[in-house]
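Excluded from the complex is one protein chain; the other protein chains are retained at their positions.
Moving on, here comes chain A:
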Amino acid sequence: MAYPVNPILVLVDVTPAGAAAPSTAGLIGAAALLGSPVAVVAAPAGTAQAAVDAAAAAGAQVVLTADVDGGPVTVPVVDALQAAFRAVQPDAVLVSNSIAGRDVAGRLAVRERLALSVDAVGVSRDDQGVVAHHSVFGGAFLTDSAPTFGVPVITVRQGAIDARADAADARVEPLEVTASGAPAATGEPVEAVEATSSRPELRGAKVVVSGGRGLGSKESFALVEDLADVLGGAVGASRAAVDAGFIPYAHQVGQTGVSVSPQLYVAVGISGAIQHRAGMQTAKTIVAINKDPDSPIFDVADFGIVGDLFTVVPQLIEQLRARKA
C-alpha cells in the first residue's frame, strides 16, 4: 500500500509494559513539522496495543507494527526499523535519544549507510532537505547539522520538542520483517529501579527541584521531594547526590545525566559545577539555595539565597503550602 507524501519514519520506544514511552508525542510532533509521521512499534507479539494506540493518538498517519523476539537485545528492533525504512523510503528517520533509541539509530545508520545526527533539540526543513538543531556544551553553542546527501537518521533529545501533531485517523499495518540473525546480547526482563511515582517526568517537566551533596543524607533528601511536590515539579539531583545513594541515577541532571530546560529550576545544596550546569543552564528561571556565597551556582541563578537549606527549605515549603490552601 502507498505511504503518505514526505513520510518521516518515527521509532516509538516501548516500555516493558507495552506502553509508548513519554518521548513519543514529541517525536511524532517533530516528524509532523517535516512531513507525514509514520510510526514503527516493534514489540513482542500481542504486548504493545497501548503503544500503537498512543502513536495514533499522537498524530501518526500510519503505524507499522512488528512482532519481535523479546530475548535478544536491540537487534530485532533494528531489523524491524530497517524493514520499515526500505518499505516507506522516508525523508528522515527520527529516533529518541534514549538508551534503546541510540543503539537502534547507530546500527540502522551503519546498515543503510545513512548520515547520523545526534541529540537534536529541534528539526526543520530548508530547500536542501532536513536540518537538525543542536544545543551543545550545556547550551553555550547552537549548531545545525545536515547530511551531505541522502536521508538523515536523527536522535531527538527527550522532552526537547514542544510541537505536537493532531491525532490522525491512523492506518495500522503489520510489517514484514526478515530477521538479520546478527549476534546479540540476551536480556532478562527489566526490573524497575524505583516505584512509579505520581511526580512529573524529569525530562520535559515545567518545574524541576534538584538536590545535591548539601542534603547530607538520603533521609534529608526528602526535603527536595517535598519541595518538588508543593511546586508540582520533578525531582533532579547532582552526581554527588546520586553517588552518595540519595537517589537513583535516573534523576541525575548534567552532562552525563539528563538535560532539562524547565520554566523553573531550583538547585538545593548544589555547588553548580560546570558539569551540572551543562544540564540545566538553559532553564528559563534558576533559583539556588546554598550556604556558600561563592558557589558557582550563583553565577547562573536569577534568584540566589545564601543560607542554610535546612532552615530555608522547610520555611519555603510551609509558605508555599499556606499559599495554596
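Just so we're on the same page, a contact is a pair of C-beta atoms (placed from the backbone, for glycine too) under 8 Å apart; a residue touches a chain by one contact, two chains touch by 3 or more; residues count from 1.
Basically, contacts and distances are computed from a predicted model.
Note on the omitted subunit: UniProt lists it as "Electron transfer flavoprotein subunit beta/FixA family protein", one of the names in "Formate dehydrogenase", "3-isopropylmalate dehydratase large subunit", "BolA/IbaG family iron-sulfur metabolism protein" or "Electron transfer flavoprotein subunit beta/FixA family protein".
Summary of contacts with the chain left out: across A:Ser36, A:Thr155 or A:Ser261, the touching residue is A:Thr155. Of the candidate positions A:Gln89, A:Ser217 or A:Thr311, contact with the hidden chain is made by A:Thr311. Contact between chain A and the unshown chain involves residues 13, 15-16, 21, 73-74, 97-100, 102-107, 109-111, 113-119, 131, 136-137, 139-150, 152, 155, 182-193, 207, 231, 239, 249, 255-256, 263-264, 273-275, 278, 281, 285-287, 293, 298-308, 311-313, 315-316, 318-320, 323.
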